[in-house]
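One protein chain is absent from this view; the other protein chains keep their places.
So that you can tell them apart, the chains are marked A and B in the order they are listed, and the count of residues begins at 1 in each.
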Amino acid sequence: MGKKAPRFAAAAVFLLTLAACGGGGTPTSQTDVGITSNSILLGNTIAQSGPAAAYGTIGNAELAYFTYVNNNQGGVNGRKITFKILDDAYNPAQTITQTKQLVESDQVFAMFSGLGTQAQTSVREYLNGKKVPQLFVATGATTFMKDFGSNQWTIGWQPPYQGEARIYAKDVLANHPNAKIGVLYQNDDYGQDYLKGLTDGLGDKASMIVAKQSYDVTAANPFPQLTQLKASGADTLFLFSTPKPSIQSLAFISAVHWEPTIYLNSVSNPQVYMGLAAKAGAALKNVTSVGYIKDPTDPQWASDDGMKLYKQVIANCTTCNVNDGFNIYGVAVAYTMLDVLKQAGSNLTRANVMKIASSQLNETNPFLLPGVKVTTTSSDHFPIMQEQVITWSGTGWKLQGTLIDERGTIK
Amino acid sequence: MSRIRTAPPRYWLVALAVIFFFGLPTVMSSYLASEWSQALILAVAIMGLNILVGYSGQLSLGHGAFMALGAYTSAILVHRYKMDFLVTIPIAAVFTGLVGFLFGVPALRLSPLYLALATFALAVVTPSLIKRPDKLTGGVQGILVVQPDPPQVAGNAYSAVTGTVMTSDQWIYYVVLFCALILFWLAWNLARHRPGRAMRAIRDGEVAAAASGINVAGYKTLAFGISAFYAGTAGSLFALSTGFVSPDTFPVSLSIQLLVGAVVGGLASIPGPVLGAIVAYFLPIASSQWVPSQTWLPDQVTSTVKNAGPAVSYGAILILIMMFAPNGIVGLVKAGYTVLNRRLRGVSDPKSGQMPSDPETV
Partner (left out) sequence: MQEFLQLVLSGIATGGIYASLALALVLIYNAMGLVNFAQGEMAMLATFVGYALITRGMSFWIAFPVTLVLAFGGGIVIQRVVIKPVEKAPVLTLVIITLGLATLVNGLAGFIWGYLPRTFPSPFSSDSVDLGGVFVSYRDVGVIAVTGVVLLCVYLLLQHTTVGLTLRAAAHHPEASRLLGVHVSWMLALGWGLASAVGAVSGMMVAPVLFLEPNMMQTIIIYAFAAAVLGGIESPLGAVVGGLIVGVTINLAGAYLPGVGGDLQLAVGLAIIIVVLILKPNGLFGQAAVRRV
């Protein structure tokens, strides 16, 4: 720490001078590791190579938003954001060493939007032990919101998979009370969380699930599982799978002339993927999903201010595909991060930032569906809990009914 | 005294290497110590693979699976049965060694290519095999292993030398180093005594080996067992040093990384695995972080490398290493040494000028 002292002193002197000369400057200012008079350093680990490399673009989109803010708004409260992304190839062992590197060697102020349930679980203990904020992890695993009590330096962002599955459960009970449900789920935390949400949501009607089949990520396709689901007599199919197997499934069920009612998870529902499925011969009849984020390929947002802003932001990233749903996700979560830093103002301590993120958020995010709010309170640490049921019209998603709020249902 | 003076140069190299590894954490940060412990752990696993591939001539594309077994054995013992971690290391090692020995029995019937397929398949299905018994393994949630604080004695000694407090990562580094030293010493002894000679004889010709009275099946299975013992130890230490095990920690790429390390370092040599581990561990890190951070390179190069991701530079560098050192780093050094020796001693005939190969490095 000795080495850092002069820099802190310099920063303090600089700030004092600013305060004295500027008049309107901040009277008291507190900072922590990773903050200088003109910069804020955030760290991130994400898969940019290996089997989950498709997610890697999220980090680049987040960086694009920070670059946009730095260039167009001069950063946040005069400080520019530096965002260091490391590629962990979706391997928790690498996440651990890289997080240690970011915290101990690069001295980041906070970790932001780290990706992957196993990866982020692997560093949760470490980051909480060091009291380094682990902000807005990029996974819908419920534990990152539910277990805030025992991990007060960790918070998620996106709606939990279980909450989404509960919405489907409600929709089935209301619209198809006699459905025979078949579930296809990926054999990992993602698929299992969805399945749990559905089972919990159906409650004493859980016997409506007549068959469930899991597939492994190393499988070429989920066709044998779908064949068995069809043979089980199910008339309602839940796809709790990542985009590629979902597209394959949608095409396959049409090829075998099966026409179940389909519930498609939100990770797989961007219009790009629906378009791919249609091209591959999927009929896409009776497909229901939920949304909370605006889809860049959806024409209904063409003149929307949030979407215009997104397109302006994403131009800062040369490798980002503007139509990729993961990119608007990245920009939206980066927006929340900036909101937290803005609120913290001059009190840029880790504790204060964590307090705002976990209990004082009340944000309208321009990249989310109208009405969806990012909210946390001292007793609720699920930032996004509103989603809207959408159905596929053949050319695009149609918003159905009103926003459904699942706040408070997951204990 | 005279023994020290007449010691061959490689003993000095070994002494230097040991001093280097021993002093490392005192001059670098806690986080770097954790990176180096992972590199050393990789070296132990690669040494095991080296015994199998380099000495006994059986190919394994799935040694990551044995690491997973060792890691989960330790993690489960620590987490469920509250055992002290250090106690679990030998248990995990012996258990994995036994499983490896049993795996070696059917492996005898497989031709090299089928063995490659069988081990590769093992590596591919390891994550889904771990997920199944989720009551035992924690399924996809994995198991957290609390990292131990350094004991009083070690902490005091460390503070006395460096003046700073010893962290868990630094303590774990020394545990890893201690295990690595023992295992490398064992491997060295194995290589120059009867089992090592027998294995090499089998590798170079099974029929001839059998004719000279070597128990071919016995030694081949033994090699599998020993090799798995090393991988199990490495896995156990891996769980300790990362503090977390989960299915995705043991992807196919881990097994590939081990094989890359073994070949890049140099097969059938003792220093090979250490050098190979350093390359296999630090090359991906360097290719994603070092190149983009170099200011002297043109911006276009650094930004291209950054955008192209680590895979491209890692693949390219790996190919280049193998093109310039087809027998691994040790092979390259040895070839250089031979050339130098020939020049100095004026021996012109490459065949007769070559020294008889050392028994330990054949």
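FYI, a residue touches a chain if its C-beta (ideal position, glycine included) is under 8 Å from a C-beta of that chain, and two chains touch if they have at least 3 such contacts.
From a predicted model like this one, the values you see are computed outputs, not experimental measurements.
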From the list A:33, A:255 or A:351, pick the residue that touches the absent chain.
A:255
Just one of B:125, B:291 or B:333 touches the chain that is missing; which is it?
B:125
Which residue of A:44, A:99, A:113 or A:187 touches the chain not shown here
A:187
For the full complex, which residue in A:280, A:309 or A:403 touches the chain that was left out?
A:280
For subunit A, residues touching the missing partner are 49, 51, 53-54, 56-57, 187, 213-216, 218-225, 227-228, 230-231, 243-244, 247-248, 251, 254-257, 272-273, 276, 279-281, 319, 321, 323-324
Tell me, which residues in subunit B touch the chain that this view leaves out?
53, 59, 106, 109-114, 116-118, 120-121, 124-125, 128-129, 131-132, 256, 259-260, 263-264, 267, 307-312, 314-316, 318-319, 322-323, 326-327
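By our rule, only the chains that are shown with their structure count from here on.
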Averaging over Cα atoms per chain, report the distance between subunit A and subunit B in Å.
37
Subunit B partner, complex, touching residues on subunit A are 48-51, 53, 56, 86-87, 89-93, 96-97, 100-101, 103-105, 116-119, 121-122, 125-126, 143, 187-189, 192, 216, 218, 318-319
Contact residues on subunit B for subunit A in the complex?
29-32, 34-35, 38, 124-125, 128, 131, 139-142, 144, 146, 169, 238, 242-244, 246-249, 251, 253-254, 288-289, 307, 309-311
